[in-house]
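Note that one protein chain of the assembly has been removed; the remaining protein chains are unaltered in position.
The block that comes next holds subunit A.
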Amino acid sequence: MKLLEINNLHTYFETKRGLIKAVNGVTLSLEEGRTLGIVGESGSGKSQTAMSILKLFEKNQKIYEGEIKFMGKNISDSTAKEMSHIRGNDISMIFQEPMTSLNPIFTVNRQISEVLRLHQGMSKKEAEEQSIKMLESVKIANPQRVNKSYPFELSGGMRQRVMIAMALACKPKLLIADEPTTALDVTIQAQILRLMNDLKAETGTSIIFITHDLGVINQMADDVAVMYCGQVVETAPVDKIFQKSEYIHPYTEGLLTSIPRLDSDPKKRLDAIPGAVPHPLNLPKGCKFAPRCKYATDKCRNEEPELKAVSPDHNIRCFFPVKRGDK
């Protein structure tokens, strides 16, 4: 069953200099119990897509078009009150910066308990017990002590564990992780990723995992969506992206080739995608990736391609998808 379906989602910012199309027609879907990895460069609209699911908007932002179906129910036009029932309870989110995502002046216990008491109607004592259990489940060595600690007493990895514990406290159906490991060092990163995988296996929570790191995607995701300029340019199961597919989007190819590999020639320069992401106020006509694409033709520069299936579970937004092994 489909847990989450996003159809043609547009979220725009109204600024003095013009309309910023942060999410510009995103279509995604997530099966229950699976992990969807969203990957893309900075500014590609990954985080904004996640925020749009929870309707965590800035004052000058709103959904202009499209719908978000969660468990078959359209939540894109629900009220603030309805949303606050969903947030933290059915859909939780963890953020990139564990250092600042916890309120510095309250204990861990108070912050986890607040969510539990709000959504589950627990008493103070029940909530405290549950909070310790949650800390245990995220493999914190001394949950009683950490429960009474203040954020500044904890390391970044510990804080991210606390954030995960808090996010999972109400057993949500969906966990959105917005670059949860970016601010952590590599060993902690590995621990956190393993933890998330374990928790997913235990609780069956679906995860949307947002990152710019294809290595992490490979480790975490079941399905992958590649985003560029507020659009999904490619969706596929993770193994198809990395190895098996016949065709691939030129952008995805660029991303893959820009990763240094153990077996690559050390004297050869690393392939990088030339140029930069276009300014959101000044998007190119036609394919958004065309100015940076080495395969671009006049058609690419004038017409905008649609997301098209190249195989049943593999969609690519490109007129001329790259055939693997062509190089």
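Note that in this section contacts are C-beta pairs under 8 Å (C-beta built on N, C-alpha and C of every residue); 3 or more make two chains touch, one makes a residue touch a chain; residues count from 1.
Basically, contacts and distances are computed from a predicted model.
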Q) When you check the chain that is not on display against UniProt, which of "Class I SAM-dependent methyltransferase", "Response regulatory domain-containing protein", "Succinate dehydrogenase cytochrome b556 subunit" or "ABC transporter permease subunit" does it turn out to be? A) "ABC transporter permease subunit"
Q) Looking at A:V26, A:M166 or A:I248, which residue reaches the missing chain? A) A:M166
Q) Given the contact definition stated above, which residue among A:H119, A:R161, A:K200 or A:K240 touches the chain not shown here? A) A:H119
(Q) Can you tell me which of A:F70, A:F95 or A:Y251 touches the chain that was removed from the display? (A) A:F95
Q. Given the contact definition stated above, which residue among A:I86, A:L184 or A:C300 touches the chain not shown here?
A. A:I86
Q: Could I get the residues of subunit A that touch the absent chain, sorted low to high?
A: 54, 56, 59, 80, 83-89, 92-95, 97, 100-107, 114-115, 118-119, 145, 148-150, 152-153, 163, 166-167
